[in-house]
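Every protein chain but one is kept in place in this view of the complex.
By letter and in written order, the chains are A and B; residue numbering begins at 1 in each of them.
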Amino acid sequence: MAESKYQMNRIMVQGHNIFRKYGKVQALSDISFEVMEGEIFGVIGPDGAGKTTLFRILTTLLLADQGQAMVNGFDVVEDYTSIRKKIGYMPGKFSLYQDLTVQENLDFFATVFNTTIEENYHLIRDIYVQLEPFKSRRAGALSGGMKQKLALCCALIHKPEILFLDEPTTGVDPVSRREFWEMLGKLKAQGITIIVSTPYMDEAEKCDRIALIQGGSFIQIDTPENIKDGYANPLYAVSSESMYALLKDLRSCERVKSCYPFGDAHHVTFFDDSFTSEDLEKFLQSKGHNDNNISKIRPTIEDCFMNLSSPGDAS
Amino acid sequence: MKQFFAFIKKEFYHIFRDTWTMVILLILPMVMLILFGYALSTEVKNAGFAVYDPSKDSATEQITHRLDVSEYFYLYDVLTSPEQVEEVLKGGRVSFVIVFSEDFYNNMVHTGEAAIHLIMDGTDPNTAVTINNYVSNIILGYQQELLDRATLPYKINILQKFLYNPEMKSSYNFVPGVMGMIIMLVCAMMTSISIAREKETGTMEILLVSPMKPLVIILSKVVPYFFLSCINLITILLMAVFLFKVPVAGNLFALLIVSLLYIFVSLAIGLLISSVANSQIVALLISGMALMMPVMYLSGMMFPIENMPIFLQGMAQLLPAKWYITAVKNIMIKGLGFAAILKELGVLSLMALALITLSLKKFKTRLE
Partner (left out) sequence: MTVIQADKLTKRFGKFTAVDHISFEVKKGEIFGFLGANGAGKTTAMRMLCGLSKASSGLGRVAGFDIQKESEKIKKVIGYMSQKFSLYEDLTVRENIRLYAGIYGIPEKEISPKTDLLLENLGFSSEKNTLVKALPLGWKQKLSFSVAIFHDPVIVFLDEPTGGVDPSTRRQFWELIYDASQRGITVFVTTHYMDEAEYCDRVSIMVDGRIDAMDSPTNLKKQFQSPSMDGVFQQLARKAKRQAD
């Protein structure tokens, strides 16, 4: 992500030891973090990890059992009305009126937030231009990508200082997802702080800093680059003609610590550095794999996530 | 104010764009009224009867004839022996059998007393009661005529008259009941469902996060349904007067005032339900089961409250519908005015106040 022209020195959002239970389930435990002004902060993790609960606490919709949270200098419990004027929120479930047209939805939310479309048109122009041909269509009849764009417009209409986007790209195809992230980049350039959650690990790269969340806890908070740098073992991409057989054979090798399929190659780590890629090549040939391709690679966020999340706890 | 109007406009879009909402709001009340009016009515039309008449004199033939030509009954069979009575009733083609005593006319003229046995099919007690009343009325009418013409004063015994509902028309009874039910249904169910829908689709999250005041959200949800309920009220009244010939005998203005108050109470109940229900289905179940059933059975609409066990009578006092239905009966049927419904107005006002305070308190500024 390009450097923002805004200095990242003011804390916009912070959480201190937040705990929250839902019935017997500990939805969040001991969450602490800070988000700086003008930053895109990603909360990355699978469904059920606690992302939505965290977003609801930060948007003043839910009370934490323990811990404090501040948004734009206001306490989420005591000053919730001040916070509500300053933030834009896009809940996880698609949240517009399906039986209202694009135009009617926008007008409605503009009025609810005491503004007009004209007043903040510059903020939504880039997105709205794409929606304009469908402005008299009912929101329910839009495609997934278009719905997300409309929801973003509605969340932006009152020129919020902080934008909370809860899984804006879930279920959206890769092209629309990419476009959506391009839009977020533009909003960041206008100085808006963005907190966004996603289950898609590849989107982590587009954030300034990310928090990896699993089972209600942050397992790491850092920039994507630092997280990747922190990957302990050398990582190899291995491919051959018969990928499924290759996977099984790699798993059977006792020097292999982990092996996961990653698209066109399997990502493999070894228990210690004494085992090299040449050794692996020999092993695979002994199993009848010729035409192998082994190369050392830089890990992706997904590699890091799997490495950090405790095995067996995969939920 | 702008927020408020924008919100109301949006609510009307929701209502007008969903066919089913429109059907429930506008067609259902009419259908219910017609159903209760015709299908569930205890009114009797064209019921068959049989006669066992051992005297066959002018009086018994006159009575039989009068029953036969009335719009309620027709003579299905003339029996020749008392044994046939049960048989013909079992056949199900007749609703009652008239059995005259022997020497009917003679007895009546000379002793001033003659006996008629009315044997009813009691499977449906409500209908049986109605038939009993009709038949008695017709016979009493005949007796009255005889007395008028008679030179000798016969012993006059029963003089029966039905107050307020001389023909025992059941529409008199069900119209106020259906009004009480429909208004409760439309207001409580539709408001609670429309709020629950916003919770389900997540739009409530956005509204809560917006600077809009909770009071404005609540009012904007209430206004459209208040308006539609008024339309319903007018349709029901028009249908009652022109289709079922139930007159508005009393003060129309008083009727409208108490109805508006009742609509308000129902809306407040809807709001209260929506503060508990997080999904449309729950809202529907609560308003359907927890509200409709008591309103139907305890409000006096179907069964008289006086006949209920004390416990249920107590429960009935808590139902706004009970008070409303009583007030409507007083005005529409008894033809009374404001003075007669002061108590009802008072109770409903108190309920409105309590409910709206409670639902405002319970309306959450957060999700839970």
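Quick notes on this one:
By definition in this document, a contact is a pair of C-beta atoms (placed from the backbone, for glycine too) under 8 Å apart; a residue touches a chain by one contact, two chains touch by 3 or more.
None of the values given here were measured: they were computed from a predicted structure.
In the whole complex the chain that is left out makes contact with A. For the options A:Gly48, A:Gly67, A:Gly185 or A:Pro234, the residue in contact with the chain missing from this view is A:Gly48. Contact with the undisplayed chain is limited, among A:Gly67, A:Gly185 or A:Pro199, to A:Pro199. In the complete complex, the hidden chain is touched by one of A:Met12, A:Val172 or A:Leu280, namely A:Val172.
Contact with the omitted chain, checked across A:Asn17, A:Thr81 or A:Ser143, is made by A:Ser143. In the full complex, the hidden chain is touched by chain A at residues 45-49, 130, 133-134, 137, 141-146, 170-178, 199-201, 214, 243-244, 247, 260-264, 302, 305-306, 309, 311, 314-315.
Throughout what follows, only the chains that are shown with their structure count from here on.
Computed from the mean C-alpha positions, the centre of chain A lies at a distance of 59 Å from the centre of chain B.
Note for the complex: chain B touches chain A at residues 2-3, 6-7, 10, 13-14, 17-18, 201-203, 205-212, 365-368.
If you check the complex, the residues on chain A that touch chain B are 56, 59-63, 80-81, 84-85, 87, 89, 91-100, 104, 107-109, 111-114, 154-155.
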